[in-house]
Structure formats: structure tokens, C-alpha cells
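My questions all concern the structure below.
Every protein chain but one is kept in place in this view of the complex.
The block that comes next holds chain A.
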């Protein structure tokens, strides 16, 4: 057998499958995203900075990123609790609970937005009692927070859950046998092992919340400077045919998200066993 024949891969289809993949990826994702990267520069750097220093754009970016950070943070204890219950406890209805966690993924965002608005409106099932307490959720930044928490929750649960499952219980039992109290075990043994997963969950929930549109705009009320999110500002600029301005806001959002995720990656590297703590 000649050298060229023996080196040939017996399994056909590499060229075809790679070709189809690259064509599919380029046409649908890479070329369109290059428009986002290039079009803001039509304004020049000063033009971009002009768009970004617009008070309304700044307020929207601050609301989107600030609220997404808080919502993702608030999802961590909730996600940890739900993951713990799903992994460590056996009780009737556990499967339903398990399936329910994925609901925010499966539910179309417009439906989620409508549902949360109905629930938290001043006459809604939760809105009415909250109103009696003096808390208004719908049509305020608090509504934005609630919607962002809703869409982020599955990320917090589903990133911690497999790590907690793989962790097993041996380390905890060893710690207990060696005389550690239960809170000590949880704080010094379990939590450090889960920390990298918690950071991942936080990052995913944050990224999703920042860009979220459908579930937020119904409950937010969209008052300029108060409860208007950055994606809505993009939509408005596009409708006014200010494409470059819209692209500038979009590119900025992606850039900030990327920096946040990069930072989280660095934090995560330090949290891993063997990382410099």
C-alpha cells in the first residue's frame, strides 16, 4: 500500500461536513456580526463617544448592566438552594420541581413578560399584596430586576447542580467524622468546591439578563432615564434609521459583557483547587 493511501482517513465526510459547517457559520453568524463590529466606526470615535455620552443611552446602559449584576447575584443563593434540594433530597414532586426549573428557558420571552406583568401589576396576585406593603414592582426598575431574575434562574441552578452531584458526600462525611460542625463543613468544604460553578452560573445569568428584551419590556414601563433598558434604546435608534448609533450601543453592550465575563474567568481560575487563593 502506498504511503498516501495508508494515510487516508477511512471515514469519509470530513471535507463536506467542515465545508457545510463553515458556510453555515459564516453566512448566519460571522458575516452579520461583522456588520455590528464595523458599522459604528462610520461615526468616527468622537461620534461613537457622542452616542455613548447621551444621557438616555448612559442611563439605559447603567440600568441594564447594574440590574443584571444584582439579579444574577440574587439568583446565586436561590439557585444553590434549589440545586441542593434537587440533588440531596428525595421527596414526592421532585421531578416536577426539576422540570419546572427549565420553564424560563422554554417559555417564550413575550409570554414571560406578559405573565410577570399580570402577576405584579397593582391589581395582580402578587402586585396587590406588595402594594399594600408600599412596594411597586410593575413599571419600575424593580420590575426589570424581577424579569431578569426570572430568565437567569435556570442558569444558576443548572451550573451548580452537576458539580454538587459529582462532589458526592464523602468529603462532608470525612469532615464530620474529623469533628467539624455542620456549618463549618458547609462553609469550608462544600462551598469552596462549588465556588467555580457558582461563578459560571453567575456569568451565564448575567449575560442572559443584560441582553434580555421580551420579558423585560412589558413589566418595565420603559420610562426614559428610569426604566428603559439598553436593548430598547437600540430598537428605538433602529426605528429612527440611526443604524450606526444603534450598532454603537450594541457593540458597547457586547464589549462590556465580554470584559465582565473575562473578569469572571480570572476570578474562577483563582477559585479552582490549586489556584492562588
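Just a few scattered comments:
One rule holds for everything that comes next: contacts are C-beta pairs under 8 Å (C-beta built on N, C-alpha and C of every residue); 3 or more make two chains touch, one makes a residue touch a chain; residues count from 1.
We take it that contacts and distances are computed from a predicted model.
Looking at the choices "Sulfate transport system permease protein", "Aspartyl/glutamyl-tRNA(Asn/Gln) amidotransferase subunit C", "Copper chaperone NosL" or "Penicillin-binding protein", the name in the UniProt record of the chain not drawn here is "Sulfate transport system permease protein". When the missing chain is restored to the complex, the residue among A:43, A:78 or A:267 that touches it is A:78.
The chain that is not drawn here is touched, among residues A:43, A:126, A:226 or A:267, by A:126.
Taking the whole complex into account, chain A touches the unshown chain at residues 9-14, 16-18, 20-21, 24-25, 28-33, 35-36, 39, 78, 81-82, 84-85, 87-91, 93, 95, 97, 99-112, 114-116, 118-119, 124-126, 149-150, 153-155, 158-159, 165, 168-169, 172-173, 175-177, 182, 185, 204, 207, 210-214, 218, 231-232, 234-235, 238, 241, 243, 246-247, 250, 253-254, 257.
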